[in-house]
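What follows is a set of notes on a single structure, which appears directly below.
A single protein chain has been removed from this complex, and every other one stays in its place.
On to subunit A.
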Amino acid sequence: MSQKNTTAEQWDSVIESRHSLFDINLKEIWHYRDLLVLFVRRDFVTVYKQTILGPLWFFIQPLLTTITFTIIFGNVAQLSTDGAPKIIFYMAGITLWNYFSTCLTTVSGVFNANASIFGKVYFPRLIMPLTIVISNLMKFAVQFLLFVSFVGYFTFQNEIQPNSWILLTPFIIILMALISMGIGLILSSMTTKYKDLNQLIGFGVQLFMYATPVIYPSSSVPQNYQWVVELNPLVGLFDYMRYAYLGVGEFTISDLVYPSIFSIVILAVGVLVFNKTQKTFMDTV
């Protein structure tokens, strides 16, 4: 009787070994949206609990890095800043880069960091990387405010000229989020099995910073290395920041075409790979 029913009856869900590669349950993620909000809140609230300076730490880190970079790269190495004041030039790069690198490294370690909770209970795993990207976005927003107030100061001093391109900022941030999440997702799936990658990612990201115009303007890259600039999807985003807020360097809207396409492709690949990994990662982590 029940044998016959199996095909006829309506089952709510089927747990099985083979899934199509594109089987991503967006409805389920939507159902868990409250969890996403609570996780983001948790991340934001608990980081600086029982610290004396509390949320001030959000500012201290980029400030100190900016000062260090200004001294080392600006005063000692005397790298070009395209004529912009050194402090604001480095701050623009650091604020954006910090968001990218934190997202990338945290997302890539998402399986290992959450193995204990993933091993106990099921919820759509994609919630976790989304949480990371969004809670870092909050942190970024705070640091971006700091940056904007510096921009205000230097504009008032008439040292830089921001222009209306700044209205495009949200789009740039989204691109940044998508690219870091996409790369992070791909790496996260690989690190569950091959822990060697954890070692690689740490300094890999550091090296990648030097291949990206964070501490130098892309115009100062020598001709025979220009291909690096052309391949790196982040270049357009950093050029945008300096052009829109500091009024230095070169930027046209077409510079955003490659990063846009790249971000969508890398995110799609990342989500697919992540989705495939999440089903069995507990056995290999």
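Definition applied: contacts are C-beta pairs under 8 Å (C-beta built on N, C-alpha and C of every residue); 3 or more make two chains touch, one makes a residue touch a chain; residues count from 1.
In this text, contacts and distances are computed from a predicted model.
Undergrad: One chain of this complex is not shown here; going by its UniProt record, which of these names is it: "Insulinase family protein", "Ferredoxin", "LysR family transcriptional regulator" or "Polysaccharide ABC transporter ATP-binding protein"?
TA: "Polysaccharide ABC transporter ATP-binding protein"
Undergrad: Would you mind spotting which of A:S17, A:Q78 or A:N224 touches the chain that isn't drawn?
TA: Here the residue in touch with the unshown chain is A:S17.
Undergrad: Please output the residues of subunit A touching the missing chain, sorted low to high.
TA: Counting only subunit A, the missing chain is touched by 2, 5-6, 9-17, 19, 31-32, 34-35, 37-39, 42, 45-46, 49-50, 116-123, 193-194, 279-280, 282-284.
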